[in-house]
Structures are given as structure tokens and as C-alpha cells.
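Structure, as C-alpha cells:
The complex appears here minus one protein chain, its other protein chains still in place.
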Amino acid sequence: MAHAAVMRPPAPAEPGAGVYNAKLGMWVFLGSEVMFFTALIGSYIILRFGNEQYWAQPAQILNVPITAFNTFWLICSSVTMVKAFAAAQDGNQKALRGWLVATVVIGAMFVGIQAYEYAQLIHLGFLPSGYRAGSELAEAAAAGTPYHGSALPASVSLYGATFYTMTGFHGFHVTMGVICMAFVTWKAFRGSYTATDHRGVEVIGLYWHFVDLVWIILFTIVYLI
Amino acid sequence: MEQTEHAKHPPYVGIFAALAVLTALELGVAFFENWPKRVIILVLVFLAIWKALLVALYYMHLRFEPNRLRILALAPLPLAVILVIAVITEYVW
Amino acid sequence: MNWLLPGGVSTFAGDIDRLYYVILGITGAAFVIVEVALIWFLIKYRARPGRKAYYTHGSVKAEVIWTTVPAVVVVMIGILSGGVWNQIRGRDSVPPGALPLAVHAKQFEWLVTYPGPDGQLGTDDDFERRNDLRLPVDTPMVIALTSEDVIHSFFIPEFRVKQDVVPGMTIRAWFEATATGEYSLACAELCGNGHTTMGGTVTVLSLDEYTQWLADPSRTVASR
Partner (left out) sequence: MATMAATIDHAHAHVDDRSFLRKYIFSTDHKIIGIQFLMLSLLFLLIGGLLAMMMRWELGFPTQPMPGGTLLPETMAPGGILLPEFYNSLVTMHGTFMVFFAIMPLLVGVFANYLIPLKLGAPDMAFPRLNMASFWIAVPAGVLMLAGFFVEGGAAGAGWTSYAPLSANAEYSGVSLGQELWCLSLVVLGLSSILGATNYITTVINMRAPGMTWFRMPLSIWSLFITAILTLLAIPILSGAAIMLLFDQTIGTTFFLPAEGGQPLLWQHLFWFFGHPEVYILILPAMGMVSDIIANGARKPIFGYHSMVYAIIGIGFLGWIVWGHHMFQSGMNPTLGTTFMISTMLIAVPSAIKTFNWLGTLWRGNIRLHVPMLHACAFVAMFVIGGLSGVYMASTPVDIYIHDTYFIVAHLHYVLFGGSLFALFGAITFWYPKMFGRMMNPLLGKAHFWLTFLFYNLTFFPMHELGLQGHMRRIYDPTQYAFLQHLQPLNEFITLSAFLLFAVQLIFAVNFIMSWWNGKKASPNPWEDTGLEWSTPSPPPHGNWPETPTVHHAPYEFSSPLVQEDYLMQNRKVEGAPAAAASRTE
């Protein structure tokens, strides 16, 4: 809903939190986002804590190289985002637009790469419900033959469920972000942001960096641990 | 970090570099065979928290916000911790 | 009919009921104080023409009193409860000599596995009864509760026993009946369309009647 906050007609900051409404509102909203991911990530931690035997080794099923690249890629989009914000502060319209476009493009590509990753995993036979019967993974697991180093767990239904839920909802957030970002970019091209009032850029930036931050956590605990 | 305090913009690119390096470090550690899993996990979490902090403090410029806002931003975290810890005790009982 | 708790026939029924009456006394007092004060004030201070209310913003002394008193009282209730709770559910609350039974819940029945003559579960003289729980009087019983499908709740009102039965977990519940007779077993957790019918009978026998019955389950025992 970030864009809704952005659409607020400009008004000088009222005292109170010491920041203007849209920014405060975004931080408040992010508070609830934190709790949403708490539900997902918390469940993951809890379920995994009790069922280590149902978890595969890092990189055994998941494609870490491509995700590592995607992580790096998302960090890039964060730096382009702050660059855009800095440009807005300096009132440098040209740079602002350039950086925003870059951010939108990179964000969209992140989603694309994740979609590719999903396709690959599903092809392998790794589903939210566990192994796909008859798939390469299912066979290896049944046979107990080493697969990328060690034997696969007997079942990965929890692994799959938590993996797809967490990364899926992160992907969903990125998609939302890209849409809102496209809207902000469009406004930027209409010259809506000045050196004195560029709240839209700052607010969408907050959301964008939050999503990046969540990914930093997810990448570590889902792919590397 | 000190001199950047006064610079007009925080060292955004420098932080970007730091994030990239930390990510590389993580990858290194994660597949470092001859460490016990426990240690690896601890190190990884430590690194991840560092990355998260960099993003929150500089990219989300919490570092330059009034305290009220920082508190507001951190408020939900204790609740998250309470939930996870309480439920995990189900397994250790 | 008895307007308070129905008679309890297990060793910890007494403690639970006592606790209940303690709380009844305390909350009863709180209830009377509040309601009486409320009604009394409403009548005594009802609006009268040409009169202004007494202008005050409160009194620290009063605040302190009605903060600390309830605090002390509830903590006290908490401590009392904690003790009883540990006797019933504490880590090592199950008495050493307790006789084992296994109860498997499924939509919508209770399957009771008896150890058979040897008194050991998991041996091949075990046998099963449906919705028919029999146990000896004055003997601690420990029951391993498992579920086939959904969550049920093992409820014997007169014993003051209630324990949810969760699929995927084996939950041990123990109790000791103090009087022979027929009681009801009920399911206290919504478990589907047949929830309302998921009942059984609990028959408490004398110890030797029970052992005899274990030896020869076909034999029906007169239960009093």
C-alpha cells in the first residue's frame, strides 16, 4: 500500500514524531510488515528447530549460486534507490529519473530470476508439498543415494512449505514494490519531486530497503544455514 | 565512519561495497566444511545482522532520525523474540 | 441438584475444588464490593438541581491501595495454583507405581488398549475396548493419549481430568480414582460432525475385580 501513502497531497511536516505523515505512516506500516514476516520466519525457525532431520543441506537442493547473484543484484537495487534519493535531495532531476529507472529494472529482474529459480526447483521435483512423486529428487531420496554430497532427507514437505512461503511472500513484496516504484518513477518524469519536497521518493525508498533487509535475513537463514 | 558524519550524503556506495563483501564472506563461511555447524550458524547470523543494520541505519537513514522514530522502528522486535522463544520451549520440554 | 461443582472422585479433585472455592470467595468479595459501591454511588450521588459535583482529579493514596491489594491477591492465587498444577502436570508428577493404559482417540471414538494379564503394554496379550474405560480404584493410572486424526480432549468430569489429545504427540495423563462406580468419558474439543457423540463410560472397579477382568475381558463385572 506504499503508493497510497505516497499519494497524500503535499503538506508541511506537523510536529509530533518530528517527521511528516507519509514517512511516519510508512514506518508504522513497516512495523506490521515485521510482524507478518515474524509469523512466517518464526514458524520456519520453530518447525526447523524441531525437525532438523527433514532439512536438506544448504545448496543440496537449492541453487545457491544463482540466488547469491540475485542477492547481490537486490543490493544493487538498494544502492540505486538511495542514489535516486540523494539525487532528489540535490534536485538533480536527470539523475533522479535515471536511478529510479535502474531500480525498477533491477527489481523486476530480481523477480524474474526468482521465477526462473522456482521453475528450476519444480522441475527438479521440489514442491511446497515436498518431493514430486517420480521426480529426480524423489528417486534419489527413496534410493538414499548421495545427492550433491549427502543423502536427501526422507521428506522435505516442511522444507518446501516454509521455503516457498517465505521466499514467495518476499517475492510478492518485491513485485508490489516494483509496481509502486514504477508509479513514483512516472511521477518523477512528470517532475513531481523537487529538492524541497521529494517525500514520495523517500517513502517508497523506505519500503524498498525494508524488503531488501528482509531478503538479507531470508538469504542467510533459508539458503545458507 | 566519523568523517562521513559531516559529508552531505552518507557513503552510500561504500556501504554497498560493505554489503557485497559481507555477502561474499557469508558464502565463504557457509560452505567452510571443517567448522562445526553451530559456529557456522552463529557467524552467519552475526554477519546477517550486520548487513541488516547497515541497511537500516544508512539506506533507511535511521541513524539520522529522531529517537522516537528509532524506538518505533524497533518496537515489534521484542514481540517476535518472545513468540519464537516461547514456542521453541515446546520441543526442549 | 448440586448447584456447585459435582462430587469429585479422584485424588486431585479435592485440591482443584478447594482452589475453586478459594477463588470463588475472593472474586465473590471483589464482586460484591464493586457492585454495591456502584449501585450505592448511583443512588446517593444522583443529580440534584443546583448542586455541583465534588471537583477532584483523584488521590494517589487510593490508587496505591487498589493497585497493591489486587496485585498481592492475584499473585497469591497464582502461587496456590502453581503448587496444585505441579502435582498434576509437573515434570515428574506421575507416581512411580502407576498402572499403564493406552487410549487412542479417533473420529469419533475412544479406543482403550489394556495391558492384559501381564500388566505390560506392548505385549501380545494386550487387548482393546471401544468407548469402555475400566480401571481400579485407589490406584494411580497413567494413560498414554494418542490421536488418529484431529485434536480431541480426554474429559472425565468427576475426576476433574481434561487433557487434549494431539495427533503426532503422545501425551501422558495420570489420575487416581477414589470411588468405584460408573462415570462418563467425554470429548471436550470440537473434533468434527460427530464431536457431540464422542462419549464413553468409565467403570471404576476394586483392584482385584480389575485384575480378574484383565485376565478375562469376556467376563462382565458388576459395577457398583
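So that you can tell them apart, the chains are marked A, B and C in the order they are listed, and the count of residues begins at 1 in each.
We adopt the following convention: contacts are C-beta pairs under 8 Å (C-beta built on N, C-alpha and C of every residue); 3 or more make two chains touch, one makes a residue touch a chain.
Predicted, not measured: the structure shown is a model, and the values here were computed from it.
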| item | value |
| --- | --- |
| Chain not shown, its touching partners among those shown | A, B, C |
| Option from A:40, A:182 or A:225 whose C-beta touches the chain left out | A:40 |
| Residue touching the undisplayed chain, where the options are C:103, C:161 or C:205 | C:161 |
| Contact residue for the chain not shown (choose from C:91, C:130 or C:219) | C:91 |
| Where the missing chain touches chain A, by residue | 1, 4-5, 7-9, 11-12, 14-18, 20-22, 24-25, 28-29, 31-33, 35-40, 43, 46-47, 50-51, 53-54, 127-130, 155, 157-158, 160-162, 165, 169 |
| Interface with the undisplayed chain - residues on chain C | 1, 3-6, 12, 15-16, 19-20, 23-24, 26-27, 30-31, 34-35, 37-38, 41-42, 45-48, 51-59, 62-63, 66-67, 70-71, 74-75, 77-78, 80-82, 84-86, 88-91, 107, 149-151, 153, 155, 157, 160-169, 171, 183-184, 186-197, 199 |
| Touch list for chain B against the chain that is not drawn | 75-76, 79, 82-83, 86-87, 89-90, 93 |
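Basically, only the chains that are shown with their structure count from here on.
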| item | value |
| --- | --- |
| Chain-level touch network, classified as line, ring, star, complete or other | other |
| Chain whose average C-alpha position is farthest from chain B's own | C |
| Centre-to-centre distance between chain C and chain B (centres being mean Cα positions), rounded to whole Å | 47 |
| Euclidean distance of C-alpha centroids - chain A vs chain B, Å | 16 |
| Complex interface listing, chain B residues touching chain A | 9, 12-13, 15-16, 19-20, 23, 26-27, 29-31, 40-41, 44-45, 47-48, 51-52, 55-56, 58-60, 65-66, 68-69, 72-73, 75-77, 79-80, 83-84, 87-88, 90-91 |
| In the complex, chain A residues that touch chain B | 17-19, 24, 27-28, 30-31, 34-35, 38, 42, 45-46, 49-50, 58-59, 64, 68, 71-72, 75-76, 78-79, 81-83, 86, 89, 205-206, 209-210, 212-213, 216-217, 219-221, 224-225 |
